[in-house]
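Only one protein chain is missing from this complex, and each of the others stays in its spot.
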């Protein structure tokens, strides 16, 4: 009965829902020219301590695709981690929106292998490098690592995008200022996630050199992403930022993952496939154990033989974490006894 | 202080918001494979009395573009009313998603001139004819008119799409069964609007020959429109259909428009640019009168010299209607006295 | 046995073929970085008396689509004559390459109605205006007319493209310097035709503000138009320009059209649908007469009831012109006698 499949299968935070409800009053200019959208953009400028361009959008795939479309043009290159969501989870949205070609680079621990990246962009016709923060393996790029990537990219005339669907988790885990993980490290555009961390359906696209976003409104409309009653997206983001709810949510999710990781690492026959740095735990265990776990009603995604992913969300409870640790411990012990 | 700009500047219906709130409980499979989305699709199949394919989506532009992309392929033709929203209001979304070319046909009273349509599709390489119901001039196609268009299109190997962002208004105005305005009249796909009639951000795309929608999920994801917490879109549509809220909302908006139209038609110096058949009123009056109206705080869109549009929504009040009638009557009288 | 269907059904000029043959010696760097391509570009810069960017390409549709793709971007607008080749003869190539939407403007005598053009671009999101020179009705824009269009377009932030598949015919007919019909009149890019005027398969794309073509090589390759043995395209263009062959060819074709037009205008029951200004003659005659003409073995395209097109090429003979005049005269007389 406990669901660790993803941080997007869970509820939105009550404050986010309340904000949507509160926004449902009076008339507002449609298509994003409303008070909520203006305040939301101001809020993001404050968070990032710079005069960036910030736009609300309803999905993470659209955020990535539209951001990349303004960094990489037709025939140019989008270079991504081989494990990236833009590679396998978006049915070609980045290529569709940009007209650029997407090529992958080998990763280690979810992050670019720098030698492979350097080789991949040695002779590119311009475009963008996109990295994921936190990565698809739940790991993190430090500001210095981002800076190294950005320097490499910029030297080749490429721009840098961060897929930050779990950006909040990275910020609290690294205890870094959002600016240090983005524009101060050379990042040109960010998909700022909220849906996985407490929003219902809201993300933002941020361009740090503001002019990079000049064409965003037209491209967004052409993609069908200019929500007419945009206030309902922007109000979510306002609530998400208010009182640093976004950081509190991420802090909780990360703490739950840390607790889960520590608990599992102590179990004989179970090991972590990657260090737990944000809110995801990747575990290796015998396939039979996974079957047992499913039989007890726990939900999770297994990626390949004997490797599975447990994701903690803003509302994951201690009880859920402890329950799955206990279940895995029992199943592992049963297996050990049987051998 | 009264806002007649559009039916998308107003609030969502409280029942819709309540449904979103109620959906915010427990976990649900992401990306549309949730209970709410299943029930919503069942609901639409009941409404249309056929086993159609029905998909939730967040915006009307995306609904149109994705529906058309499955009816018309690269190098084929999308033929639209010259006044259609897909022509001037979507920055090329239909072309972007379909790869088809869009060509326009002359209209009369917002509707296709049948001779011009026949000529336009005399030699086309296949594709789709798209009509708007209710039209951008607030007028309606009868089932017989739709059937005539569909017969013309089908004879040329083209499919038929209806942009129904105001479909509910048409259904109640024509007192027709939804099936009679769609598949029974030869319509292949429908953008079923909800946002303009009480939803916050929700529409549906419906394919009547179900197989036409087989590729929809992949195309939707590629467009970045597969909302991860889709329940929040589908729950709106469920509430919208429940107890025929959609019809009640449209009936009210239409009634307000009728009251408004009747009131204005009686004023000397003011005339209607089109018959009031749904929830929009197109008015001709002296430019000075429009300026006076704006000066009194009324909000509306003027399209060209001396012609303006007043849109009634699900929550437009008698008081608002009467107030703007009174204001226009006064301004017209002032002008008459001054001459 | 005489073929007036189009100027692309005829042979290439022997000098063009000889140049291809002569180019078939030794090795040359592939993909356009060859001696012939360099000389061809120099030749065009001399012809246009400016330091423009000039690229060889094999087809007119590709020339138009690629030129427009660099003038108008995704979601922007391409505005064209309603009778333009880019509208009806290219299966959406301009939209495909540019991502822009194409909208048409009413014409008179094959040329933009200036009031309609002004209205069409009153509120556009940028892009390009494209005109055809000579037009699809065989008429011509004067330098002053082009300048007026360019001023209108530039004032709206739009660029100007000329589809010059019959540019040579315009140059000689207007007795104008090529520069006066292009950059000096505000034209930003030109599809410089050759295939219809003596080449086998060769056109050029010219950008007058040179930097507009910076992205051309990559876009051309992405479109599959970077011919590996490009020398065979460029050598044609070299020969086409050498000794002003292009002007001589056009002069002949125009003279034949003039002779044909004069001959036909003198026949009772036959009238010209447009003034003969270049190498095309548009004729109105009774449908029965057209059938008779076909029965005698003449080839031509009829567009609509009682209207047909006769195109003269670089190699159309006096005999062919006189033969078709005589045939039409006889058929008209027969008809008159029968009535």
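We just call them A, B and C in the order they show up, numbering each chain from 1.
Note that a contact is a pair of C-beta atoms (placed from the backbone, for glycine too) under 8 Å apart; a residue touches a chain by one contact, two chains touch by 3 or more.
Source: prediction; values computed, not measured.
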{"item": "Options A:125, A:178 or A:292, residue touching the unrepresented chain", "value": "A:125"}
{"item": "Listed residues C:17, C:106 or C:272, member touching the removed chain", "value": "C:17"}
{"item": "Given C:218, C:284 or C:329, the one touching the chain that is not displayed", "value": "C:218"}
{"item": "Residue among C:8, C:142 or C:302 touching the omitted chain", "value": "C:8"}
{"item": "Sites on subunit A contacted by the missing partner chain, in the whole complex", "value": "74-75, 87, 91-92, 95-96, 99-104, 125"}
{"item": "Those residues of subunit B which, in the complete complex, touch the missing chain", "value": "69, 73-76, 99, 125, 215, 218-219, 221-222"}
{"item": "Residues from subunit C at the interface with the omitted partner, ascending", "value": "3, 5-6, 8-12, 14, 17, 20-21, 24-30, 58-66, 90-93, 96-97, 195-196, 200-201, 218, 221-229, 232-233, 299"}
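We take it that only the chains that are shown with their structure count from here on.
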{"item": "Chain occupying the most central position, where position means C-alpha average", "value": "B"}
{"item": "Chain located farthest away, centre of subunit C as origin (C-alpha)", "value": "A"}
{"item": "Subunit B and subunit C: spacing of chain centres that average the CA atoms, whole Å", "value": "42"}
{"item": "Multi-partner residues of subunit C (at least 2 other chains)", "value": "74-75, 99, 125"}
